[in-house]
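Dropping a structure here in structure tokens format, bear with me for questions.
With one protein chain withheld, the remaining protein chains of the complex are depicted in position.
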Amino acid sequence: MMNRIIRRIQRFKGWFGAAAAFCIFYGLYLGLFDSPPDYYQGEVVRIMYVHVPLAHTSLMAYASLFLGSLWYLWKRDPLVDNMCQAAAGLTVIFTALSLITGAIWAKPTWNTWWTWDPKLISFAILLLIASGYLMLRTFVEDPDKEGRYAAVLAIVGGIDLPIIYFSAEWWRSLHQPLSISMRGVSMTGDILLPLSIMSLGLNLLFLYMLMVRTQMLYLTNLLQAKKGRLLSQVHLTQTSS
Amino acid sequence: MAIQTFHLSKSFGNYRIFEDLSFEIPTGECFALFGSNGAGKTTLLRILATLVRPTSGSFTVLGHDGVTEKESVRQVTMFLAHGSHLYDDLDAQENLRFAMAMRGQYPSHRALKVALDQVSLGAFSDMKTRNFSAGMKRRLALAKVILAQPQVLLLDEPYNALDEGGVQVTNQIIREVTQRAGMVFMTTHDREKAHLVAHRTGLLNRGLLTFSHTDQHPAHDIS
Amino acid sequence: MAIQTFHLSKSFGNYRIFEDLSFEIPTGECFALFGSNGAGKTTLLRILATLVRPTSGSFTVLGHDGVTEKESVRQVTMFLAHGSHLYDDLDAQENLRFAMAMRGQYPSHRALKVALDQVSLGAFSDMKTRNFSAGMKRRLALAKVILAQPQVLLLDEPYNALDEGGVQVTNQIIREVTQRAGMVFMTTHDREKAHLVAHRTGLLNRGLLTFSHTDQHPAHDIS
Amino acid sequence: MTFLRVIQWVVWKDLISEMRSRETLSSMLFFALIVILVFSFSFAMDQDAAQQLIAGIIWVSFAFTGIIGLGKSFSAELQNDALEYLQMSPTPKGAIYLGKMLGNLLFMLVVEVMLFPLFVLFFNLNIVEEIGLLLLIFLLATLGLSAVGTLFSALTVQIRAREVMLPVLLLPLAIPVMIAAVESTRGALNAQPLTLYFHWIELLTIFDVIFTVVSFWLFELILDS
Partner (left out) sequence: MTFLRVIQWVVWKDLISEMRSRETLSSMLFFALIVILVFSFSFAMDQDAAQQLIAGIIWVSFAFTGIIGLGKSFSAELQNDALEYLQMSPTPKGAIYLGKMLGNLLFMLVVEVMLFPLFVLFFNLNIVEEIGLLLLIFLLATLGLSAVGTLFSALTVQIRAREVMLPVLLLPLAIPVMIAAVESTRGALNAQPLTLYFHWIELLTIFDVIFTVVSFWLFELILDS
């Protein structure tokens, strides 16, 4: 059943791609050329139109990984497992990009590449968990166990992330050595519109990439199964001789 | 039927071991599976022991489904694999007691002693198993079977590393299981020894399983 | 003499395995050692392979002293133990090449192929050995003997896990070694298979070694 | 009840093995000793900073030491494929989890109690008044570590590179425990009023409950086929 739904959605993935491209281009145009520079930060603020949507999309990516893992443990559908693997890869990419753009933004504004803000801590740990997930998958010998173990990790991580965020926030409110607030930008309409459009665009892009990548993993497995069957044939003739 | 399989197949990733195996083994029978190296015998046993999930197909053990009702299958099954499943820092007796406790059984001190004597390890019951020789570890595994009295016994190359006395003990245990309407499924390369106890033998070759009968007669009628 | 021992004894701590073993095995002979589980067969082999030092006594291999001239002994000896000595991340061919390089031999690509074909692993020469079955690993170890052509071959339960084809290959290798005036010393519990190739057999029992002859005739006269 | 008896037997087995080999405890202790030495070495020049960071140092040492113990916990099950036996036995897997977890908790607590005097000694801590409270904090935080840690020990033991994957997977997830443990330990060491850091103790309790339940539930999936 699941397979059919996913296959049906797959057929429309071109639309997702097109919509994503449109939103991103339009959002970039609005953000980079149409919106005013920030009163305090000047033109640097424009990186926000990439940075914040990237951050939102990485949360979205991990959420799909989390839900997909629950789903996989329930149904044990290999296609869902492929989707989880795809989602994890994308989580790593989007999280890393949002951290990098953030760091680029932080250098001129805070005069440092990095600081221990709760949000940054949580995202750094998100990156660690997601890359740990991918690493785990490469280290499992037994293909039967790969999906299951990975799903267990994703679920524990998903439950832990909010707790990490809260504990980091409490911790920070306790110490506060650097009086830096993330809310250096006031959210007026000029900003909100391109920001939402970019967010929408990147989320659509994520969905599009998720579909492409899932399909790719699925087909690779299929292809290897074919190759494996040939190998088995050779093996069977060999051992019986 | 003690074991029934329905279109069982197994591949590792993309490497197909066997496909579409359907067979049944009645209670009271000892079945010996032969097959060349790498044929998939161990893999089949591990599936029946619920250690590995079949890629497709299903099987039942004494009527319990092997995928959905694992716990019931495990209750009646025992599998002696290549590894001896011993903890090196426990002594022989403690190892037995722990292994039985994990099956929900708590044998008396006397029962333990009897079982150890039966596999000629009585003198070693208080010795750590760390430095047991290959054959002594196998014998201790046999003692578990004596204590657990499983209804379905799976054996992977049981005669490996055993001397003549050990082989006799093994065959005696096998006969005892079949006589109380249990079932034994073993793989081995040693046709002579297997023919002494097996009622039927099978050959796993190119993913196909073919059967033949031996001179032995099943302890119980096939129902 | 290929192997001569003088009053060899071995204890672990204060646990005496055997004592005062003196025997000799001529070149051209295949000798099979039997003995019940825990008799000390593996321990004896490991001493002869220079892996374990005897508690007292000494031995020579082709005239080289086993304790003081280890390197010369190792040059002519090869020991197939229970472990297959394979690296799981190398493929079959690479494993062979590395193992040979460690003995100072560098076989050609063709020689490797011939050896792999001889143990029926030709189709697997590019496959990582990680998931080889028990018997496939044993076969690969046999391929090492084919390549290395050792003069003294020590085998610990060589028929374990091998199917009939594998047993034949093993026996063929053994015959080949004895025919070129080498010597084979094996332990096994499988008298039938051993009697097919062994010229003499021995029984290790309570630390004593007793010999008997078989129907086989040594390839070379005892010198 | 079978469930409780299985827990008992698993703990018994681990304790007996440990009593015979003294492998886990002695390695944990020795490792901890070295970590402490390295720390006290690198902070030798800066006593003030050390006082500041002592709670953090304590918990970093405890965490790394705990990981040593956790790693051994399931790699001991690999000898002679013993884990396979547990997998194919009709034992309730949750009971095995709880047994292993209690064993790990015990080992870690023993080591912590033995190490703490060393910290007092090496870093010139004032003798603590609120020792009972401190022990409670140790208990709660260690429970949290061993709850997730036992799950991941079982998971990583069946894959390659296991000695490394355990800390790699566990440490990021243990961050809330670490922060809460450090903050409440700091509070207790500095004899602050309890209300100032009580919420950290609450956080520890919540974490313990959530992750014991979640791990208990997920453990079955890891041992299963």
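Order of writing sets the chain letters: A, B, C and D. Residues in each chain are counted from 1.
Keep this in mind: contacts are C-beta pairs under 8 Å (C-beta built on N, C-alpha and C of every residue); 3 or more make two chains touch, one makes a residue touch a chain.
Treat the numbers as computed from the prediction; the structure is a model and nothing was measured.
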item	value
Omitted chain's touching partners, listed by label	A, C, D
Hidden-chain contact residue, picked from the options C:T5, C:S36, C:T60 or C:S84	C:S84
Chain not shown: contacting residue from D:M19, D:I34, D:L194 or D:V209	D:I34
Touch residues of subunit D, complete complex, unshown partner	21, 23, 26-28, 30-31, 34, 38, 42, 46, 49, 52-53, 56, 60, 68, 71, 160-161, 163-165, 167-168, 171-172
Interface with the undisplayed chain - residues on subunit A	112-116, 124, 128, 131-132, 135, 138-139, 175, 177
Missing-partner contacts on subunit C, residue numbers	49-53, 70-71, 74-75, 77, 79, 81-90, 94, 98-99, 101-104, 106, 128, 137
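In this text, only the chains that are shown with their structure count from here on.
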item	value
Whole-Å separation of chain centres (CA-atom averages), subunit B against subunit C	30
Sites on subunit B at which at least two other chains make contact	12, 36-38, 52-53, 82
Contacts with two or more other chains, residues of subunit D listed in rising order	224-225
